[in-house]
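One structure, as structure tokens, below. Some questions next.
Note that one protein chain is taken out, while the other chains of the complex remain in position.
Which chain is which? They are A and B, in the order written, and residues in each are numbered from 1.
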Amino acid sequence: MTLLQIAALASVAIAGGAVVAASDPLRQTLVLSVYGMALVMLFFVFQAPDVALSEIVVSTVGLPVMILLALRKVQEHERERENGEDES
Amino acid sequence: MSFLPFAIAAFLFLAGLYGIVSSRNLIRAILSLTVVQSSTYLVLLGIGYSKGGQAPIFADIPATSKAVDPVVQVLVLTDVVIEATVTALLLALAVQAHKRFGSLDPQDLRTLRN
Partner (left out) sequence: MSRTARLLLFGVGGIGFGVVLVYGLSGLPAFGHYEGVYGNVIDGVGVTLRHGTDLVTALNFDIRGFDTLGEEFILFASVLGVVLILRQMRGERERPARQEADEHTLAGASEALRALSLAMIPAILAIGVYIVVHGQLTPGGGFQGGVILAAGPLAVFLAGRYLRMKIVAPQTLIEIGDAAGAMGYALIGVAGLALAGAFLKDFLPLGAVGHLLSGGQMDLASAAVGLEVSGAFLVAFSEFLDQALVVSGEQG
């Protein structure tokens, strides 16, 4: 196993642990993007360029956008509920 | 040392499972599910790799050179894209659960009863 592969595997393991250990969903989304890039490096080093191509866009742009929009909807709904309870 | 990819895949699987079980927020559980799914990619690509092999694309290398297994790459490739849409479905369910029950805590969710 070449040194590059060992380095890629180590970074994937560390980033994966960081995703699970992050405290709130917003922070976790950003760590997820970093984890996606670590996975892309790993796929390249394992001689799989096709897989790396699809993982780049999905994990850095596609998934975080949907998560952030869902988080914003939840936040806004909570704020509206609090305003509704204050008024009534 | 040659067991390292599979060991890290097992670590990611267990870490993701721990994240799902111990999270107080539905969206955190969904993101930990992503980690579990990516551990399977690691196992599949680790099976197909052969030492000294190159990518299975013969555009500029002679057609008889040694290459890694292309079949597992097909499986992982489609799975990456499908995982994103399934995560979108789970996020939509979480948003509607919040609308219905008012909180994203898995302890507070009850059965859907109208």
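Everything that follows uses one rule, which is that a contact is a pair of C-beta atoms (placed from the backbone, for glycine too) under 8 Å apart; a residue touches a chain by one contact, two chains touch by 3 or more.
What you see is a predicted model, and the numbers here were worked out from it, not measured in a lab.
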Hidden partner interface residues of chain A, rising order: 1, 49-50, 53-54, 57-58, 61-62, 65-66, 69-70, 72-73, 76-77, 80-81, 83-84, 87-88
Positions on chain B contacted by the hidden chain, ascending: 2-7, 9-10, 13-14, 17-18, 21-22, 43, 46-51, 53, 55-59, 63-64, 66-74, 77-78, 81-82, 84-86, 88-89, 91-93, 95-96, 99, 107
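Definition applied: only the chains that are shown with their structure count from here on.
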Interfacial residue positions of chain B with respect to chain A in the complex: 1-2, 4-5, 8, 11-12, 15-16, 18-19, 25, 27-28, 31-32, 34-35, 38-39, 41-42, 45-46, 49, 53-55, 57, 67-68, 73, 76-77, 80-81, 83-84, 87-88, 91-92, 94-95, 98-99, 102, 104
Residues of chain A defined as touching chain B within the complex: 1, 6, 9, 12-13, 16-17, 19-20, 22, 24-25, 28-29, 32, 35, 39, 42-43, 46-51, 54-55, 58, 62-63, 66-67, 70-71, 73-74, 77, 81
